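The structure under discussion is supplied below as structure tokens; questions concerning it will follow.
The other protein chains are all here in position, but one chain of the complex has been omitted.
A, B and C are the chain letters, set down in written order, and residue numbers restart from 1 in every chain.
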Amino acid sequence: MALQGNRFHKSVGIEFVELHEDGATMRLEVAEGHLNGAGVVHGGVTFTLADSALGYGIYKFVGKPCTTAEMKINYLKPVSSGVLTARSYILRAGRRLVVARAEVCCGDERIAEVLSTFAILG
Amino acid sequence: MALQGNRFHKSVGIEFVELHEDGATMRLEVAEGHLNGAGVVHGGVTFTLADSALGYGIYKFVGKPCTTAEMKINYLKPVSSGVLTARSYILRAGRRLVVARAEVCCGDERIAEVLSTFAILG
Amino acid sequence: MALQGNRFHKSVGIEFVELHEDGATMRLEVAEGHLNGAGVVHGGVTFTLADSALGYGIYKFVGKPCTTAEMKINYLKPVSSGVLTARSYILRAGRRLVVARAEVCCGDERIAEVLSTFAILG
Partner (left out) sequence: MALQGNRFHKSVGIEFVELHEDGATMRLEVAEGHLNGAGVVHGGVTFTLADSALGYGIYKFVGKPCTTAEMKINYLKPVSSGVLTARSYILRAGRRLVVARAEVCCGDERIAEVLSTFAILG
């Protein structure tokens, strides 16, 4: 589902890496088009990468379509090149809501931390 | 600054609308490339639009470069077409931190609410 | 419901002020027991006041028991005395989730801004 038809993910350049028992890992190679006016990766890129790792991990875990209800991101360090990876961790999956966190790294360094709620549809 | 050189804003299709005393308004025409696998606007698009209204409004208000320290978004309603506008409201501008909220609308309907902290650089 | 049996609200000293079409207002007189080690009102007090305005406004609006799924608070200004009021505003009430924001003021001055998701029970 989420992976194939997602045009925005494609246009941002997000790629699937790995599915885990409790989440998923996605990656992104930083390109010129990801940068903001200050020459660093735009916060919206990092957010979208984390959202993809969260959404896909949760979708595979609960086996039903789900949608981001809310998401909070803290930026820890600006980056301007390299490969970004986002790894999601499901903290609690209820009947209707799933809470998960995600870490975004550039190489070994954590560059953002995310905490989010997804709603299970249908 | 933020407006001209921002490649990610350009690639997402964000346009400046208006500067206010306490914030800014930005807009975006929904296109195919903004949609996710469920056929609705990807949360990362809405987030990026809100971030641009926040970042530009705060930059013009404080007169110094600033960066998103953290941001939280609640999605209120999915949309699949139309024009999205984001309006930011500065709640408090200190020497180092600025707190602001933003509303994202599609026509008359609010589709997302945002609360965020920016750090003033230098 | 929420008002009468809520022992923590009582022990914190929260009082009902007014019900609105889209939320509620609660108040609190700052006392010595609310202060932290720096002599200002503890963030947990401000959070609890906002939560009460959100929870009660949402409960009266939807007519069903509900619970805080998640809540984010930004502190705008420290205070050490006076009367605090929290006013909640419901942004969207769905079948299962309600999104609302709240403003906490001390006199005329806004001291905190809150954005939250509640889950409707049953």
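The rule we apply is simple: contacts are C-beta pairs under 8 Å (C-beta built on N, C-alpha and C of every residue); 3 or more make two chains touch, one makes a residue touch a chain.
Predicted model only: the values in this text are computed from it and were never measured.
A.B. asks: Which of C:Val17, C:Met71 or C:Ala93 sits in contact with the chain that's absent?
C.D. replies: Checking each option in C:Val17, C:Met71 or C:Ala93, the one touching the absent chain turns out to be C:Met71.
A.B. asks: Give me the subunit B residues in contact with the hidden chain, please.
C.D. replies: Answer for subunit B: residues 69-70, 72, 96-97, 99, 117, 119 touch the chain left out.
A.B. asks: Tell me, which residues in subunit C touch the chain that this view leaves out?
C.D. replies: On the side of subunit C, residues 1-9, 11-12, 32-39, 42-45, 47-48, 51, 65, 67-75, 78 touch the unshown chain.
A.B. asks: With the missing chain put back, which residues of subunit A would touch it? List them for me.
C.D. replies: 72, 74, 76-77, 91-92, 99, 101, 110, 113-115, 117
We take it that only the chains that are shown with their structure count from here on.
A.B. asks: In angstrom, rounded to a whole number, how far apart do the mean CA points of subunit B and subunit C lie?
C.D. replies: For subunit B versus subunit C, the centre distance works out to 26 Å.
A.B. asks: Taking each chain's centre as the mean of its CA atoms, how far is subunit A from subunit B in angstrom?
C.D. replies: It comes to 19 Å between the two C-alpha centres.
A.B. asks: On a C-alpha centroid basis, what's the spacing between subunit A and subunit C, in Å?
C.D. replies: 31
A.B. asks: If I count partner chains per residue in subunit B, which residues reach a count of at least 2?
C.D. replies: 72, 74
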